[in-house]
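Sharing a structure below in structure tokens format, with a few things to ask.
All protein chains of the complex are present and in place, except for one that has been dropped.
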Amino acid sequence: MKRVGVFLCWCGSNIAATVDVPALAEYAAKLPNVVYVEQNKYTCSEPGQEQIRKAIAEHRLNRVVVAACSPRMHETTFRRTLASASLNPYLLEMANVREHCSWVHQDRAEATAKARALVRRAVAKVQLARPLFQSSIPVNRRALVIGGGIAGIQAALDIADSGHKVVLVEREPTIGGRMAQLDKTFPTLDCSSCILTPKMVDAAQHENIQLWTYSEVEEVGGYVGNFQVKIRRRATSINASACTGCGACWEKCPAKTGNEFDLGLGQRKAIYVPFPQAVPNKPVIDRDLCIYFKTGRCRICQRFCTAGAVEFEQQDVVVEETFGAIVAATGFEQFDHAVYGEYGYGKHPDVITGLHLERLISASGPSDGKVKRPSNGAVPETVVFVQCVGSRDEAKGVSYCSRACCMYTAKHAIMLHEKIPGVSTFVFYIDVRAAGKGYEEFYARAQELGAQYVRGRVARVYQRGDKLVVMGEDTLLGAKVQVEADLVVLATAMTARHDAQSLARTLGISYDQNGFFTEAHPKLRPVETNTAGIFLAGACQGPKDIPDTVAQGTAAAAKVNNLFAKENLLAEPTVATVNEAWCSGCLWCKPTCPYRAIDSKTISQRQVGKILTRQVATVNAGLCQGCGACTVACRTGAMNLLGFSNEQILAEVDAICP
Amino acid sequence: MLSIKGKRGDAVVRTITLSALEPGRTRLQGEVEAMGGTNVRRCYQCGKCSGGCPASFAMEAQPRQVMRMVQLGDREGALATNTIWLCASCLACTTRCPREVEIAGVMEALRIISRRERRVPSDRNVALFHDIFVDAIRRRGRLNEFELAMRYKLASRNLFADIAQGISMMLRGKLALIPHKYRGRAQVQAIFRRIKEAEVKRS
Amino acid sequence: MSVGEQSWKPTIVAFCCNWCSYAGADLAGTSRLQYPATVRIIRVPCSGRVNPQFIVRAFQRGADGVLVAGCHPGDCHYSTGNYYARRRFLLATRFLEYLGIEPGRLWVRWISGSEGHKFATVIKEMSAALERLGPNVKLREGAL
Partner (left out) sequence: MKYVYYPGCSLGGTAREYGISARAVNDALGLEFQELADWSCCGASSAHMTNLDLALALPVRNLALAEAQGARELVTACASCYQRLAIVAHEVNTHPRARERANQLTGADYKGGVTPRHLLDVLGKDVGVDRVAARVTRPLEGLKVACYYGCLLVRPVKATGFDDPEDPQTMDTLVKAAGAQVVTWPFKTECCGASFSMSRTDVVAGMAAAVLSEAKAAGADCLVTACPMCHSNLDMRQSMAARVARTTFNLPIYYITQLLGLSFGYMPRQLGLNSHFVKALPLLRRLRLV
């Protein structure tokens, strides 16, 4: 005997303002097998949940329907409620009368009629629900961290410190990422290398961390606890264990190009370490640039290497490894301001980005810390900072705010005033966003030092003679203003990596319209993804500054440690199941399964006194993720999906049709 | 190195009682949007339009400020500035706006609203010139620049300005004295008639 | 509601995959995007779970339109489910035509979790299209 209880949530006025909940309650009471109906202001609150528990006991309910918000929001909550009332948690069904009804319709009568249909659907489905039980799968306690910037380093160290093995994969020849390019950090003006380099060394020397630089993730299979990952370890052409990092090779190498680490402001050779503090401090050969690889002649580096570490014949190696969890920490790219014709299409040498300025200010940068105009090497007397280049621009850039630019611009202004006596700086801004500990004070300091803040977005930057003319409106004056500047620094937007989407597909995680990876919940699950076992850290999830990035790295590590605290994982029981009596053994289902969870087995049956053996399909519940593709491929209807059975879906269809 | 170009006109300093204006999406906004096809609400007052406006030195209010007036529903303010008449429709603002607001389109809409409401244009000469221009098309179907210049100068009581240029233009054969006469004229006049009829019907 | 009434509004049965389209519909909700109250959503794990049988059943029970919504090709949570769905519904549309159901009554759309706007737009467009087509009487039980 099915005894269904229906709990209708007002959600304050979120539902009740549009849906006539009392009328809905009256209606629900008349639905088949419904023995109890109750309304709550907030069903998800503790008193609301207590009501459910009480009703289950008092009215001997064995099925529960909650008509409230999206099951994506609170299904887990109410399943737990059922469990605590000793009812199998899968005997719950939610009717989404908030996101799919009260919030998207205005007409009360229409919304209430629709809510009735939605409750009818849930009641119909829950009748056919069966108790389900989670199965357990073993966890491989080894983590993969993708990206060796500060986010990845932090995550790797925190996981490794908890005693778990970590592989840290980095695409570049060194770890360190963006932070290594910075000179100082706001709002404390700590030297970036001074706080980062020790962490890089720690990561390299940690007994639990394997550092794989110059490597990329190519394929990811499996599932939480058991990911199978293919990683390409690109040929560095250097025998790392033989190399002493003496530097003789890159001193003698005749092939030069712009150094990516200095954004082309300085030069590097074909055999190179990106910067002196690189970790590992061993060179790689850029095969596109190397004269030997292009012409078959040269080998100068090999001749000068006393350790005999140069190995031209090295090949890429693809390794396959198993991991229990993955942290994506692939960072961001800078917006390309060449789309702005009004700022000169990126053609003026003295129009640079904030990151360029970091390299110019840095004592280890291409100009030894002297800020010079790229065009003529002169010290700039007037510098203009342009905020929101690409950010907050739906026409040519991205719609979001890049979050870090206001503060690093204040930092740049402070540093220029310290480095160049008598310098004039102008900061053109739309809004100054200084929401962070010590940030507002830092911004005030920039103003005190003499940075002139002008409220208005720059309309044009163009060359006149030796100077750059910057035109804009001072919107506080309501007047057009112009500055004749020596150097213009653009605060370009932080954007997702150009290939972030392809990595997302490889990992099977989702990304937003800007290409940033999507967290499972914007507030409550900020470092998880919708794919179990894959976590996010740093700017690959959205623009952020260093403090937030480090916090996220640590948070992602905590989530991994959480997972690794268990020997076995409980798997969702909503998996495919075979009715062996109906299965014809055709195995059409097998190729549709993306998880290779379906196999065949032989069963024996007693039929009319004889023992018959035949082949049927079988599902590995640990591997099955419950997509249901096999159910549709099945011609006899033997394959079914627990929790979303054919019978249930048909009952739902029947219930919602007019 | 900050230099402010030009001088602002004698903008009247007013206290605006915001609560007395229409709340939410105002009627003025609606009218402007219907004509300019643009959502003025989207403007976030960054000033990129005005910073690049070549005529802003002569304007009483920056184009950005006119956007603000429309957002607030400040009809009197928006229609009283000479800004709407000094907009040359060069579209530098529209092309650069990060919020894709068609600023020049808004100016155009405000000029037409001002006309519809038979207000005294805040720049009489600009308005007068356009009137005479359009009337000249109505008369002949094509524009006779000489006739336009003469009629404008008569109407603006400024007959002797540019007289030297006028004469030298004539000497260079640049001002055709003979008005065009051709079949298209009747059709153009029919267009004017239909528009007039539509206007009468609307009011 | 009977057909003759002026206020006739279509009924749409929508099968939405849990990971993308259902989330997209949730986002339409959290963004308070308004759309006609014609649609009723059935949550499925993946668009690949939707059996053509479910669609036929919906038409039999009087649904005026059926929407199958899943993740964008290449973005399927289960990596390949929506490819199966796409192939299957090409065939299903032809089968429905054979039964006399106008192809315009079955819509297959890819709506991601970030496309609340698209969800609302699809429902608006589909409702309008179905209003032009009129009620489904062909397969409706009792009409046969």
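Labels A, B and C are assigned to the chains in the order they are written; within every chain, residues are numbered from 1.
Criterion: a residue touches a chain if its C-beta (ideal position, glycine included) is under 8 Å from a C-beta of that chain, and two chains touch if they have at least 3 such contacts.
This is a predicted model, so every value here is computed, not measured.
Partner chains of the missing chain, restricted to those shown and counted over the full complex, are A, B. Touching the missing chain, out of A:S84, A:Q447 or A:Q463, is residue A:Q463. Considering the complete assembly, subunit A touches the hidden chain via residues 341-342, 345, 460, 462-465, 469.
Within the entire complex, the positions of subunit B that touch the omitted partner chain are 6, 35, 54-55, 57-58, 86, 88-92, 94-95, 108, 111-112, 115, 123, 125-126, 128-131, 133-134, 137, 141-146, 149, 152, 156, 161-162, 165, 168-169, 172-176, 182-185, 187-188, 190-192, 194-195, 198.
Throughout what follows, only the chains that are shown with their structure count from here on.
Ranked by distance of CA centroids from subunit A, the top chain is B. Separation between the centroids of subunit B and subunit C, computed from CA atoms only, is 49 Å. Residue positions of subunit B touching 2 or more other chains: there are none. Of all residues in subunit B, only 1-6, 8, 44-53, 56-57, 61-62, 64-65, 92, 96-100 touch subunit A in the complex they form. Contact residues of subunit A toward subunit B in the complex are 342, 382, 388, 392-397, 424, 426, 430, 452, 455-460, 471-475, 477-484.
The residues of subunit C lying in touch with subunit A in their complex are 1, 11, 13, 18-20, 22-23, 25-26, 28-30, 32-37, 40-46, 48-54, 57-58, 61-63, 74-75, 77-81, 84, 88, 112-114, 120.
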